[in-house]
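Here the complex is missing a single protein chain, while all its other protein chains stay put.
Chains here go by letter, A and B, matching the order in which they are written, and residues are numbered from 1 within each.
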Amino acid sequence: MEPMLHKGWETVIGLEVHVQLQTRSKMFCGCSTSFGDPPNTNVCPVCLGLPGALPVPNAEAIRLAARGALALGLTVHPTSVFARKNYFYPDLPKGYQISQFDQPLATDGRVVFESPERGRVEVTIQRLHVEEDAGKSLHDRIPGKTAVDLNRAGVPLAEIVSGPDLRSPAEARAYLTTLRQILLYAGVSDCSMEQGSLRVDANLSVRRPGAPLGTKTEVKNMNSFANVERALEAERERQIALLEAGERVQQVTLLFHAPSGAVRPQRSKEESHDYRYFPDPDLPPLVLDAAWIAAREAELPELPEAKRERLMSAYGLPAYDARVLADEPPVAAYFEAIVAAGAEPKAAANWVMGDAMTAYNETGRFAVTPARLAELIVLVRDGVVSHQAAKRVYGELAAAGQGGAEPPLAVAERLGLVQVKDEGALAGWVDEVLAAHPAEVARFRGGETKLMGFFVGQVMKRSQGKADPKGVQPVLVAKLNGGS
Amino acid sequence: MSIGRDEVLRVAKLAELAVAEPEVDRLVEQMNRIVDYVAQLDRVPLGADAPPFLAGPGTVTLREDVVRPVPLARGPAEMAPEFAEGLFLVPRRGGAAMAAEAGSEVPEDDVPMDDPSEEAP
Partner (left out) sequence: MSGETVAPFTELARETGRRLRGADEAGLNAALHWSQPVLDAEAARAEALAAASAAPLPLAGLAVALKDNIVSVEEPTTCGSRILEGYVSPYDATVVARLRAAGALAAVKANMDEFAMGSSTEHSAYGRVRNPLDPDRVPGGSSGGSAALVAAGVVPAALGSETGGSVRQPASFCGIVGVKPSYGRVSRWGLVAFGSSLDCISPFGRTVEDAARVLAAISGHDPLDSTTVDLPPLQAPAPLADLRGVRIGLPREYLPADLDAGVRAAFERAVGCLRALGAEIVDVSLPHSPLAVPTYYIIAPAEAAANLARFDGVRYGPRRIGPEGDVRSLYRATRGEGFGPEVRRRILVGTYVLSAGYYDAYYKKAQRVRAMIAEDFRRAFERVDLLFTPTTPTTAFRAGEKTEDPVSMYLADIFVSPASLAGLPAMSQPIGRSEGLPVGGQLIAPMYQEARMLAAAGALERVVPATEEAR
């Protein structure tokens, strides 16, 4: 395949993603992981790094990390080892972070995603390992001071490292969207960038087609997927400009500055990191037997890719609908519940993607129970209410909420929205309309038959939408052609 | 194998230990003495690669995910050398550069590109 070029350069991107594993307690101690508590209140001897304290790993964190690894197609290893990563920083209480190094929990996976430029692309996932988070340093809280909150210290994280397989900033963003979706599906993390439960560090280099890999830089401090894309675009331009000016790219870390959209080199690195990793002597190896790993695999829910395919094959939905519905597991589940309650799939999909989604996006939940919505869809199918009227009925149902007792048919009747099929009633409205528009009647009779639509519309209007449009036309035809 | 002054100073920097200048020569000598002594292991023939030795249990025992912290008889405020508004405090200067190095979160306004304080001492 031809390399994808930007101004004659190929872009090579790899991402390191940290996600918070959604546990109640921290990775190595019994402190709460809850977000937003007063500073330094969720702390204990372990996460304060007090003398004599020892770590004990959280079983749920290991379970979630293994789930995430399996969902991303990685091989979970029967033995992995916790290691100490040594560096000094005020928000790192022990002077080392407990992580995994040469024996991570899982290696060698792959994620398929839809690249905006290349279609379906497979990214290798080199590794997923478990580690503890550091605390939070606040540099602007107290003048002249760095203030440290250790509530986050020890929160469990999975680090997911992709291969250098991404070829554009937009592709990096699309990969992140897919990765996030898989992790949400697997229930591994809530993946909220706002709350810091998903963080992205990006590595980028550029090269001429066919040339060896260029020097890479690391870009940090992006607070949304859109900003990951912006930051990588800025860094790509910076590197290309340097190389085209005959200069070299230095291996540096850059911070993204959102207001300007620029990346700012932190400083030239005076020395490379020397983290002095070694196995943590406080923690024997993490041993997971094959049956345990198989059980984690078996309990994985259907993943997005499989769900999309099933929505198309089982319900005959178009690809677009399947993608929208499979975006989040609750949406697809809602759709399937409506169909199970008797609604026609395409109509159900339209409702879910339309009115129902509006409420879901605003409140995080659906306003009408699947059974009620299915009843409403059946009323439309059977011609009991018009599609327009059904939207008003839906509004009433939504206002009453999921606890509302009134069925859709009762709502339609109360609002007088049930379609009138009675010929006598229809004839009455038709007569009124013909009497009110003599000129148009004359023109129709003179051969201008396209006015039929006008008359139907007028009848619908006069009946306030209650007239069954399928019944109106025969009555109109009879009256217009019958004279008098 | 011989350790020079630069090596001792490099290691002291990694370990964040101030070493007084008059102390350096003596430390160089003592570290060489120790490292030469432990280097006798170089003469030991080793067999095939083996898993690392473990004295204790071979497998880590996991903890249930329950919020149950070991209680503190005295809180952080009573232990900390400097503490305000519920937060541990350290001098700010030099902090931003270190944060970047350590991969910690840094507010973007905090890292001016030309702040001389970013250079580590």
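One rule holds in what follows: contacts are C-beta pairs under 8 Å (C-beta built on N, C-alpha and C of every residue); 3 or more make two chains touch, one makes a residue touch a chain.
Please read all numbers here as calculations on a predicted model, not as lab measurements.
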| item | value |
| --- | --- |
| Of A:Asp274, A:Asp422 or A:Glu448, the residue in touch with the unshown chain | A:Asp274 |
| Hidden partner chain, touching residue among A:Gly14, A:Pro39, A:Gly68 or A:Pro90 | A:Pro90 |
| Residues from chain A at the interface with the omitted partner, ascending | 45, 48-57, 84, 86, 88, 90, 93-96, 146, 148, 150, 272, 274, 276, 278, 280-284 |
| Contacts of chain B with the absent chain, listed as residue ranges | 3, 7-8, 10-12, 14-20, 27, 30-31, 33-35, 37-42, 44, 46, 50, 52-57, 60-61, 63, 70-76, 78-82, 88, 90-95, 98, 117, 120-121 |
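Everything that follows uses one rule, which is that only the chains that are shown with their structure count from here on.
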| item | value |
| --- | --- |
| Whole-Å gap separating chain A and chain B, where each centre is the average of the chain's CA atoms | 39 |
| Chain B to chain A touching residues, read off their complex | 14, 16, 52, 54, 56-72, 75-76, 82, 84-93, 95-111, 113, 118-120 |
| Of all residues in chain A, those that touch chain B in their complex | 23-25, 29-32, 38-46, 48, 53, 56-62, 82, 87-92, 134, 136-150, 196, 199, 201, 220-221, 253, 255-259, 264-267, 270, 273-274, 276, 279, 283-287 |
